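A single protein chain has been omitted from the complex, and every remaining protein chain is retained in its original position.
Per-chain numbering from 1; labels A and B assigned in written order.
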């Protein structure tokens, strides 16, 4: 069994953003030399998400409105977590979107459906945040 | 380490449906010959879900109402994604329900609690859609 580990870091200029990291994950798989196995991709921060969906800007705007409806950012004082912080909504939004994805690797590539793309979901940006890619297989 | 890969395809007659695929996953594990490891089961489409819950029709109706409350199908024009499509709600519903499950394999079988069952969740049906089963272990 082989394993491979890589971190990505993003410092996004806005509080919330979605970034397509599929090319980064594909590159890590190439670097690993692993042909058959699993790749785990997870946010290392609890106010961010890694998820799979469509690379379509209209849908990303729909996600923004959907998440703001379910867990609105403001008023900050609606959340007990926001004593010294203002990011309680980011913890809730990340929960809806998910922390991690596990994807199959087949023949040395991401084993994906036509429209599957991996996104980093930032919900409390403007500072450096890390994503972990861990690959196991052969 | 051994790996095994299998696809399932469903062409469901309704826009939304839940299908118990536990027997299909168990059969794939048998076919793999893998006794100890992990099985990943994921939708290969971004308007569908694989999740674990109860095989109880009343609960499935509760899921339908819950998802329609959080991400209603209509009016279609409430979503920016719905310029040429009408399935933005399906992308959101699948996000709530989840893309994938990872399950343990122990002694050649799904290592499950009493009531755990794996479901395919369709949110934009009436066409062929694929599910990936990937198994790694020994």
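We adopt the following convention: a contact is a pair of C-beta atoms (placed from the backbone, for glycine too) under 8 Å apart; a residue touches a chain by one contact, two chains touch by 3 or more.
All values reported here derive from a predicted model rather than from experimental measurement.
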Identified contact with the non-displayed chain, of A:17, A:46 or A:110: A:46
Interface residues of subunit A (partner: the chain not displayed): 1, 3, 5, 38, 40, 42-46, 70-71, 79-83, 88, 91-92, 94-96, 98-100, 102, 130, 132, 134, 136
Touching residues (missing chain, whole complex) on subunit B: 1, 36-38, 51-54, 56-59, 61-63, 66, 70, 96-98, 101-104, 106, 111-116, 136-138
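Please note the rule applied: only the chains that are shown with their structure count from here on.
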Centre-of-Cα separation between subunit B and subunit A, whole angstrom: 20
